[in-house]
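What you see is the complex with one protein chain gone and the rest in place.
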């Protein structure tokens, strides 16, 4: 099954029904992606009257905590009561008529919750890595254990990789959208137009040198997220072993020998820049490359293609849900450097999740994201 | 003339006419405040169909530059033409039916343009320091020279200090709003409720220790804005001599002996935190202080008052148009520390300018700012 | 007992015996202060042939860890074996003939170890807060519990506050030197010359607004040391309640009403800047103030006094063991702003500890520190 192949096919399915509004809930609201998701949903023009439900730990006591207590920066000060964070329960979701459930939870928990959610008729947008990978060899990196493996496999087979630029039509009708990884999004969006066009010498090997801000490492305090470790520093990690690699292979249709990805920890709060090195099969000119990128993204409002030689940089995408893509071609017309940038918490997580919701509801794809 | 005294008076004037929309223009779009102003106006819900005019240098050639060329981070990628930056001319403003003109220009230029603008029937929101000070002794710091001093003095007398929390009613009817300084906003908003309530021992002296991010120093490259100077550093400057001092004196009704203000350059892009030390005339308890602050700002959506002991911090106001205010009271009930935070480019500049526009147009004060 | 009063008295004691070299050991080598101490000692010109002993946890297994494994940045690559970290034991210290023991441990542990160390004839330089405070009311903040309270009290009575600029002669002969806190050092050194000279209106109250880099919060990962919390942020904390306050009171001979200290967490790795506000009893001129500072520090190589109006800044002291002090006087000749800067890990911890060792051994005070 190739999700990638679906991109240019005619619309097979549509948003189940274009909606004027939708009832949403978010499970996992304490982390950075949760904060951004809460902020985006609380300001989304189509959700005005149907406030999202924010869900805490299952089995926790309701203790009056509000989403503004957790994330004071998003407090609206509009005189209305602060949205509460309520303990997770399927009952609460049913009572509220929730239609779309966002999961910003560890992948083990997602693997446990998703079967229940789908059985309850919810559509799910999952921000973890739990459902992104279709080939067991790739998914093995997550060491998943399912109580009902056959059911999990069936769900997995129907899960759609949540890259609207590649799988718009499938997302529109999907019940389970596996929101992509942040690194993967930056690399896949830069490479897909050229790889699909067949102009890349994939046998030569593609090098992806990626750099991410510290929020990508999550909110749990650790030696590596300590200010003293991250600040004024740069370090490479997980060389030849980062778990986003499987997404690159599956979405780009490449083998492990054909693409190599090295992440680095940047001393900035948020933002990813990927510098991607490849060789073209045949000499090309810059105009043709730019055209290939532009036409691929002609209908994609959340990708901004740059002119040849005008390389994107992190500061222009931070706090936006855009992915910016640019390139520089060597005088030989064969060696190409692609640079792609995004905010790992937005286009790399919560912004893309909202973009997926927009597609699933038949709304304008950029709704609430500009 | 005490603008300060106007705060609690009955509504003397109203927005000249509540408007469904308004035609705006911005002169001075290359700097950081200009970028934020452009972003806010381009997303303002009441300006949807009446795109603001962005004005470059008077006498410049139209060269096709757009606001997105200057500030790629705000490019909407919505398929519509990028808003052009056109040379400044009064003709352009008239042809476009401009009603409100934002000036984000050096104070000398503001001093030159404002008389023309008012004569042309425009309402002006000026972000420079040119028109903020009413007492010549205070204004002297700007070394202003006017071609028609009498006219300038008359205009100055009518100018309203653009702090909606203090001068809401006057702003509603004003033709010239002098948008406050960034440091001044953080200090005035923290002190005004208590100083006005007469509970501060002003003779003892108030100490304002303020810290600002580098964007406050402007976009022109200089030794002090060099990354190598600002990063991993902290420095005090302009001790006993910062030009925002006059705003504190006039707005709080204090003398030079009664308040002391020391700015520091923080190694962050944006944000101001002011730590303010004062003595109360008589012992108070924390609840009373909190009440005083809360009731003063009961109708002010852009000020968030914190509970006693819950001090605001910069990261919760950056990229918002809020001013957050908190405090800690000594066990003696007399020594009080106020902490106030804002984003110097938003509540300290462009966010407050848009707030003023909202007030001038009779719109919800927080429109386009949440 | 006033340690402060001892400053200008004739030399009562001397370094017990001027030494050509000394055998040292460091307990507590995993933290930031430990790393700096190890670096300084490994490069100290008087310790060339007598390598310090680095001590890990008591009762730990020797596992071959070296000081370079813990702190790769100080690895000399000189072909010699890396200095091992050995488990703490009194036996090891005796066998190695250790004369001076540095303790960079939590204060509880220091309180436990110091009686043993002194009984074993060691001289101790303690970097914790355990022995700095002489008045029980001040020391209460550390909640100390001693197995032999009478012995602890006797030791405390003999402990010398390790500020060489104030207590040089006592340190020379001391068996237990309580190395000062980082904030306290920056404030005490700025204020001592003027407070001692009796020119400060202490009844008016002194305000100390201090800002420290993140290393001051220690190496243990926590919510507040997370990069995402500290970066691009500024926050005040422990207003009216920081435990360094007692050092200010005792060393400056002030009461709680007379001095007020507010620390802030700066988004930089290291460095403290204190902005100190006070009133002079009588009008003074800048030259007299500068003279007072300069003559107080005439024999103190690790304090650099700045000219009037030339304020110190953090970047000039980071990675040095200097405290830089400057000031600005109001035109009224009465309101004074002092600014003092140091590196919290050096002059605020390990550099000052080595300075104390130099004094204790009768060496040049700046030996190994320039």
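The letters A, B and C name the chains in turn, as written, and every chain counts its residues from 1.
Criterion: a contact is a pair of C-beta atoms (placed from the backbone, for glycine too) under 8 Å apart; a residue touches a chain by one contact, two chains touch by 3 or more.
Quick caveat, the model's predicted, so the values are computed rather than measured.
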{"item": "Residue among C:57, C:219 or C:304 that touches the chain left out of view", "value": "C:304"}
{"item": "Among A:100, A:339 or A:353, the residue in touch with the chain that has been omitted", "value": "A:339"}
{"item": "Absent-chain contact - pick from A:139, A:155, A:266 or A:369", "value": "A:266"}
{"item": "Contact set of chain C toward the excluded chain (per top definition)", "value": "43, 72-73, 75-79, 232, 301-304, 315-320, 322, 366, 370"}
{"item": "Those residues of chain A which, in the complete complex, touch the missing chain", "value": "204-205, 207, 209, 211, 229, 231-237, 239-240, 257, 260, 262, 264, 266-269, 271, 273, 275, 277, 279, 311, 313-315, 318, 328, 330-332, 335, 337, 339"}
{"item": "Hidden partner chain, residues of chain B it touches", "value": "32, 214-215, 219, 221-223, 225-232, 267-269"}
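The criterion applied here is as follows: only the chains that are shown with their structure count from here on.
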{"item": "Central chain of the complex, centres being mean CA coordinates", "value": "B"}
{"item": "Inter-centroid spacing, chain B versus chain A (mean Cα positions, whole Å)", "value": "37"}
{"item": "Distance from chain C to chain A - Cα centre to Cα centre, in angstrom", "value": "48"}
{"item": "Junction residues of chain A, two or more chains touched", "value": "232"}
